[in-house]
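This is the structure I want to talk about, given as structure tokens.
One protein chain is absent from this view; the other protein chains keep their places.
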Amino acid sequence: MGVVIEFKNVTYTYPLTTEPAIKDINLSIEEGKFYGVIGENGSGKTTFCNVIRGFAPSFYKGELKGDVLINGLATTDYEEGQLALTIGYVFQNPFNQISGVKETVFEEVAFGLENFGVPVDEIERRVIDIMELTDITHLAEKNPFELSGGQQQRAALASIIVLEPDILVIDEPTSQLDPEGTESVFKIIAAMKKAKKTIILVEHKVDLIAEYADEILVFEKGHIIKRGITQDVLSDMSLLEHGVQLPQMARVGSELIKRGVKLDYIPVTTKQATEQLQQLLGKESK
Amino acid sequence: MKEKKYSIKKDFTLLALLLIPIAVAINFAGGQLASLLKLPLYLDTIGTIFVAMLCGPWVGGLAGLITNLVLGIANPIYIPFAIVNVAVGLVTGYLARKGMFANWWKWIISMVIMALASIITAAPIVVLMFGGITSSGTSLITATLMATGAGIWGAVISTELVFTVLDRIISFGITYLILRVVPERTLIKFSLGAAYIKTKKTAETVEEVTEADEDVDNL
Partner (left out) sequence: MWQEKLRIKKSNPIHGLYPFTKMWITLLYCICAMILSTITIDGYPVYMMASFLIIPVLAAATGVLKKISGVIKSIAIISLFIVLIQGILIKSDLILYSLNVFNLFNINFYTDSLQYGLVLAFSVLNMGCMVAWFFGATDNKELINAFEKRGMGPKASYVLLSTLQMIGVLQKSAKTIMSAQQARGVETEGNVFVRSKAFIPSMIPLILGSITNTEERVLTLESKGFLVKGEKTRLFDVKPNGKEPIALTIGILYAVAILIWRILLWVL
């Protein structure tokens, strides 16, 4: 599969600071894969997203060393605004992801498509579909300012994925959601993956990351300290010492192995854990 | 800050444009609150002064224009006075660009220039269009002065002089207070914002701020 995002020796420093927020990052992001980004607070995850989208340095100013290439072209070489066509970026605070000029959620979700110059009939069709997918159809006529945190988060997600960008960068989309809402957001993101989108998701809920992500990037103090296939990374118990949260199943699994239970591998998802336990129970009953 | 080539287009960044609605809203809220508190002032140029000090004369002037046009939707009397608000923005922005808010004596000169600009633009409108009347209580003073024999121009200008200078001093004072508490990482994003950054903070504190919002909701 092709490489869509490439980091070459990337170091980025915010203005008025001396310590870089991300350091020496070399990385290739492959097309159509789902990347989970984890790490402690302030480890550089959001900066990483901003650098991909080009907001750092175009908006945040500061100093970017090295190259960030999106489809082979450096973010700093893109014409102002054009990256929106390639990268959909849903950021953390859902309360400010409102255009401020639309009176209904429907129009709010349609705002980006209007900017893209999509014909009106097509806008209607796409917005209706996306609102269905993100389960906000019932909010269509509400004022976006009057939505709850969770509703705003869904609306924010909807108004970006309706643009059908090739790359989705999503920064903690579930902070305002209950477990049920969180699960459904992950299902939406998984659906995007099926549609061959490349996904970069910053998320603290590792149990869900374990289930959906293909690969994991672990940030610490601006560095990527570990990366690889989800199964390998999330079963690495040494990460716990770096303050990284690991899935509950992995922790239970490794504890079991430590106590002498013979597991084939450390499970990271509930499904794997169930499989292993069934296998184990099957062995015993023989 | 380094000398850089100046262009109007550069002034109108998206951030500067988005500050305009806020400036207008501040003007509006200032005017509303002033009348709510029954102050004998307008306080309806605070936003214009603020945005002009951060983004320069053109953005400031535009903020002034939009303020009075929007106010004019509710009451068209405000529309001719747009020119006053535009003048406030242009003059303040120009003074800011020339570094005329750097110390106390420049500050006083700027204050006088800003007040003069307002009076020069306001007085003709008040006299020629409205025959000496404005919608504020200061009109009573103008009328009293005229009753004691002052000419209409003299009466309008002297009344405006006192209250405009007072208004600008207070408005500028408030603007200054706001600028002092705007985070530096925000200031730096505006074309004239760097001028208001005094102390260089240590790297850690700023980084903390920058990344702090990342994880508010994670607990």
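Per-chain numbering from 1; labels A and B assigned in written order.
Going forward, contacts are C-beta pairs under 8 Å (C-beta built on N, C-alpha and C of every residue); 3 or more make two chains touch, one makes a residue touch a chain.
Just so you know, these numbers come straight off a predicted model, no measurement behind them.
> Looking beyond the chains shown, say which of A:12, A:34 or A:106 touches the absent one.
A:106
> Write down which of B:83, B:113 or B:133 is the residue touching the left-out chain.
Of these options, the touching residue for the absent chain is B:133.
> Which is it among A:38, A:51, A:64 or A:118 that touches the chain not included here?
A:118
> In the complete complex, the non-displayed chain touches which residues of chain B?
Against the left-out chain, chain B lists 12, 14-15, 17-22, 24-26, 28-30, 32-34, 36-40, 46, 50, 66, 70, 72-77, 79, 129-133, 135, 139, 143, 146-147, 152, 170, 174, 177-178, 181-183, 186, 189.
> Could I get the residues of chain A that touch the absent chain, sorted low to high?
Touch set of chain A with respect to the missing chain: 53, 55, 59, 79-82, 84-85, 88-91, 93, 96-101, 104, 106-107, 110-120, 123-124, 127, 145, 159-160, 163.
We take it that only the chains that are shown with their structure count from here on.
> For chain A versus chain B, what separation do you get between their C-alpha means, in angstrom?
42
> Where on chain A is chain B touching in the complex?
14-19, 21, 41-42, 44-47, 59-61, 92-93, 100, 171-172, 175-176, 204
> Report the residues of chain B in contact with chain A in the complex, numbered from low to high.
15, 21, 184-185, 188-189, 197, 200-201, 203-204, 206-208, 210-218
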